[in-house]
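Before I ask anything, let me first share the structure, which is written out below as structure tokens.
What you see is the complex with one protein chain gone and the rest in place.
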Amino acid sequence: MKGIKIVTIGGGSSYTPELVEGLIKRYDELPVRELWMVDIPEGKEKLNIVGNLAKRMVKKAGVPIEIHLTLDRREALRGADFVTTQLRVGLLDARALDERIPLKYGVIGQETNGPGGLFKALRTIPVILDICKDMEELCPDAWLINFSNPAGMVTEAILRYSNIKKAVGLCNVPIGMRMGVAKLLDVSPDRVHIDFAGLNHMVFGLDVYLDGEKVTDRVIDLITSGEKSNVTMSKIVDLGWEPDFIKGLGVLPCPYHRYYFQTQKMLEEELAAAKEKGTRAEVVKKLEAELFELYKDPNLAVKPPQLEKRGGAYYSDAACNLINSIYNDKRDIQPVNVRNNGAIVGIPDDSAVEVNCVITKEGPVPISVGELPVAVNGLVQQIKSFERVACKAAVTGDYRTALVAMTINPLLPSDTIAKQILDEMLEAHKPYLPQFFQEAQFS
Amino acid sequence: MKGIKIVTIGGGSSYTPELVEGLIKRYDELPVRELWMVDIPEGKEKLNIVGNLAKRMVKKAGVPIEIHLTLDRREALRGADFVTTQLRVGLLDARALDERIPLKYGVIGQETNGPGGLFKALRTIPVILDICKDMEELCPDAWLINFSNPAGMVTEAILRYSNIKKAVGLCNVPIGMRMGVAKLLDVSPDRVHIDFAGLNHMVFGLDVYLDGEKVTDRVIDLITSGEKSNVTMSKIVDLGWEPDFIKGLGVLPCPYHRYYFQTQKMLEEELAAAKEKGTRAEVVKKLEAELFELYKDPNLAVKPPQLEKRGGAYYSDAACNLINSIYNDKRDIQPVNVRNNGAIVGIPDDSAVEVNCVITKEGPVPISVGELPVAVNGLVQQIKSFERVACKAAVTGDYRTALVAMTINPLLPSDTIAKQILDEMLEAHKPYLPQFFQEAQFS
Amino acid sequence: MKGIKIVTIGGGSSYTPELVEGLIKRYDELPVRELWMVDIPEGKEKLNIVGNLAKRMVKKAGVPIEIHLTLDRREALRGADFVTTQLRVGLLDARALDERIPLKYGVIGQETNGPGGLFKALRTIPVILDICKDMEELCPDAWLINFSNPAGMVTEAILRYSNIKKAVGLCNVPIGMRMGVAKLLDVSPDRVHIDFAGLNHMVFGLDVYLDGEKVTDRVIDLITSGEKSNVTMSKIVDLGWEPDFIKGLGVLPCPYHRYYFQTQKMLEEELAAAKEKGTRAEVVKKLEAELFELYKDPNLAVKPPQLEKRGGAYYSDAACNLINSIYNDKRDIQPVNVRNNGAIVGIPDDSAVEVNCVITKEGPVPISVGELPVAVNGLVQQIKSFERVACKAAVTGDYRTALVAMTINPLLPSDTIAKQILDEMLEAHKPYLPQFFQEAQFS
Partner (left out) sequence: MKGIKIVTIGGGSSYTPELVEGLIKRYDELPVRELWMVDIPEGKEKLNIVGNLAKRMVKKAGVPIEIHLTLDRREALRGADFVTTQLRVGLLDARALDERIPLKYGVIGQETNGPGGLFKALRTIPVILDICKDMEELCPDAWLINFSNPAGMVTEAILRYSNIKKAVGLCNVPIGMRMGVAKLLDVSPDRVHIDFAGLNHMVFGLDVYLDGEKVTDRVIDLITSGEKSNVTMSKIVDLGWEPDFIKGLGVLPCPYHRYYFQTQKMLEEELAAAKEKGTRAEVVKKLEAELFELYKDPNLAVKPPQLEKRGGAYYSDAACNLINSIYNDKRDIQPVNVRNNGAIVGIPDDSAVEVNCVITKEGPVPISVGELPVAVNGLVQQIKSFERVACKAAVTGDYRTALVAMTINPLLPSDTIAKQILDEMLEAHKPYLPQFFQEAQFS
């Protein structure tokens, strides 16, 4: 390999400057020759804005990374070494529907593991599987690094329904938890280690270590001692935790667990937010508009600090560290979404899990977890069931399968409401769900 | 064995005439010599009423079964062959609290798998484990046949926390489903076979057969074709099912699944019922009072037909068939609660499951199920997690463990509400929960 | 179904009169309309002899079973309800080579699980998979009941490499063990029950029951108290067992375990036999010739008693009981070879095992075994590894895979000897192993 070729699908995303910054920082050990930013015609304008910023960034940094902007995915993929996918089918407007429609029925949308996440999966998975087919043909040795949500289900679908083996799902939740814990302990993050295990956005810190010593109980005391946990993400309101519950659980929850352990309070928050400041998608839409205004500035040649508010903190680190460790066979430990292969006892070997892995040139190898703690195993299994049925619905376009996925989601209060939400969402997202409306095409 | 000795703990239950009738009917192949009915001092009056009815029943039937009534459990247990437990710690008043308190917080009590069931487990499990200790000493070769709810958690606790290996948990839900299906198909029940698998009150009919031919789809069509499913129990309102959901699921749900798949509608029903006719415990209390009035009639020498309304239909058949098949090594197939031992892949080998078993003299041997259908596996796993944590709380009396059990129950909407319900219920049931108030005893 | 159609492939086998007798005996509950006996051109003469005997048998019995003799397998298969396979590729001459060649290298041939069995598998599996393809097309609802050895590997291959799901492997070893134990205990066989678990010709009686009571230790005492075990088969010499070994093991071995637990002594026996009376194949060849002489007798219209010496005792019962229980959904318990599906913990769910099953109209459903006793698990796993690699070799025709199978067989003393035996046997069986000599076909 004389210089690495990276292809970023959904390159017009507002996150891209993060990635570019990360590649610049690591240029010495990760010599990227070409970065191809790919988008769809509807995203052309954004692609140009972000792409030009990227060009200014590499120029200012003085690294010889060629930036290519294109709407031709297949041209970009040919001979790629790494393909990152950060796409959003239907853009933020679709996400706003994912959030708004369930709320009308008194149900949290939850755009990754909830009913909103189901629809994001139904829209996204066919596109990703299409990319996989292209990769098989055009860059069969490349690694697919997926950041597109719902990252857990996307990984599950790639493992079960594509021929691509070199695929990893990536999320910034674990790294965010580590940063949050380090801050709570007032230590440098590299002194903190967490045994992550579970599913994407459903991951637990089974134990926390400071310089190798277990400090799990101390960290649990800290996150339950005030009104806020202080280990959270900017986009998820921090309601604190019932101290005796978390102490009884004995593990560190992730921010998304609030949707499942604090459903009622989160619903109230979301309803209030939807009324006042808008749903998360609507907030993000404004943030993004502001960001793109900044990006346009021809004098800007670095990642603007405002990007961090966007919610994607540490994405750059997570993604670039992963690519770097694969490329250089670093054999360090990172939490990613991969085939379980026995790491978590009780989850099928061929399902996706989010778990600490040794990152090698041949990809991430999970570290054995054994059995999950009894008290969290049930919820993890339930979300895994939901994920698997949702993937099947995404691939088959079968209405009943989609209804089963919706109904068994723990946020749904009944089969009847599940059906109402499903029907309204199917209609709303119709343009992005051809697999559910194939007969209509011929009528 | 020259004549069988059966001991029924909680012998003063209104169900006992069912059991007596069953033993009389089977006397030829199941020669019971002694039936000991045991109760606690508070239940003495009922024990006498039911016991005298039992004496009249065997006399009328002309079978030489000796009926013994006693408050001395240890005397009764000595040398027993079968011990049945059908006790209710705190009586129906406790159950009424199990149902009423959660409703105040907008949560279904569900006296077997919900928050009410948690408290029933906390009250019942220590008593059952005490009986197990007595059995180890006084009748180590006897079989323990438990009908006391929550039968799944009680079996789990016996498997994990006692030395008794010869224990089976029994429920009339599967037999009721079979009867219901037979009625729907308008055939004799012995022509219907159902592959049962899951947990107590969380059991699914994975496939249904008529004369050995699969008729699962036909039965699913029937239960989803009208406003009611017609496969239900008198005590659980029949709201029908969303046809596409059940067709997508592809398996026969049990009546208790309404609490999990139709939570919101069931909550409304329960709230309305609590306001109007009283909760189930309150209804049963009246029914029982009427029954005991009937039982007192010295001319009554058969099981009165009114008992069937009580909700325990088929208990007699289920229990007597089980005892009969063990005693006579019949090797027929019955659905019971036993150690999983690999029958359901993904549930620990040493956990209790409700599954079809071959019933032998050495006890029930489960028939292999393999993996549960993906769509139901999650819920089953979640209830199993709840059950295991609840059992641990019952044995340890640990507050935080109880809070974890309460919070992870799928009926609970948040950790905070879980804590509120837990606190109020702990206080309400204090007399029956010494394990949670041990320090208080000394203060 | 108005009358059952059974097709017997390898119908010219000397065993067929057993099957015919079994069908006649059960005619009342198992109304067979047509029995098609199929063979290959080389077997035409035998087919006619046996077929005519069969015709005389049904005539004498007065049952309206039509006997059809044909060399056209596809014609026979059309619309079949049950297909039985009892074929022997290469006939007894091939088996004689399976036994003779390894002996030259000081290795037992063992025509089912040893190096001979490997070659029997290599010859037989492609033919069986071909039959499966025909069945898919011509009688997709039929049951395939395979008696052809090596029955374990044949079942494994059908499960892994064909689309036929309705397949069962059958062996008379378990029924023979039950008969032997009954004789030792001097009781009627129907009072004896054995918990069978393991693989074909590698099955253990984990526990033995008389009238439902465990008598395992008593039976072990009996089989180890004399010079002979008295639970054996006519074709396997009965050397007795080292009493402390079997008592330590605590389970009932099958006759074939002698080859693995008494390798050296069995080798000496086989070497002596090969010198004196001939190998088993050579003995059988003479027996068969005599049998066919008997069969020719136009006055013979029943199964001749001499057939029992042939070694196939109880085959008729095993096969007809199985077909009968499937046809009539009897739900009784029989030991057969089926997909494990979790029954034996530690063996893949999708591998074949020999285990007690409930026999239903939908086929055999295994009864859960849980973990095998530690001391026997290793050997069972090793044979399963051998079987799986052998199946792969049979399907792929890959030389190295065949060498791996040969070398890991526990009877082989080294990789080098494995290669020598493999090479000589491949050459000797060349006409029946086209998959290993495909290039040669084109040269």
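As written, the chain order gives the labels A, B and C, with residue 1 at the start of each chain.
Keep in mind that, in the parts below, a contact is a pair of C-beta atoms (placed from the backbone, for glycine too) under 8 Å apart; a residue touches a chain by one contact, two chains touch by 3 or more.
Keep in mind it's a predicted model, so treat the numbers as computed, not measured.
Put simply, the missing chain touches A, C once the whole complex is considered. Considering C:A76, C:L184, C:I236 or C:L379, the position touching the chain not shown turns out to be C:L379 (whole complex).
For the chain left out of this panel, the touching residue among C:L252, C:L403 or C:I421 is C:L403.
From the options A:E136, A:D217 or A:D329, the residue with contact to the unseen chain in the full assembly is A:D329. The residue from C:E213, C:E293 or C:D415 that touches the chain not shown here is C:D415. Touch with the chain omitted from the figure is made, among C:I223, C:V389 or C:I421, by C:V389.
Residue-level contact of chain A with the missing chain is found at 193, 207, 209, 211-214, 328-329, 331-333, 341-345, 349, 358, 360-362, 365-371.
Taking the whole complex into account, chain C touches the unshown chain at residues 241-242, 244-245, 247-249, 261-265, 346, 374-379, 381-386, 388-389, 392, 398-401, 403-405, 407-408, 410, 413-419.
The rule is simple: only the chains that are shown with their structure count from here on.
Taken as a graph of touching chains, this assembly is arranged as a line, each chain contacting the next along an open chain of partners. One finds 54 Å separating the Cα centroids of chain A and chain C.
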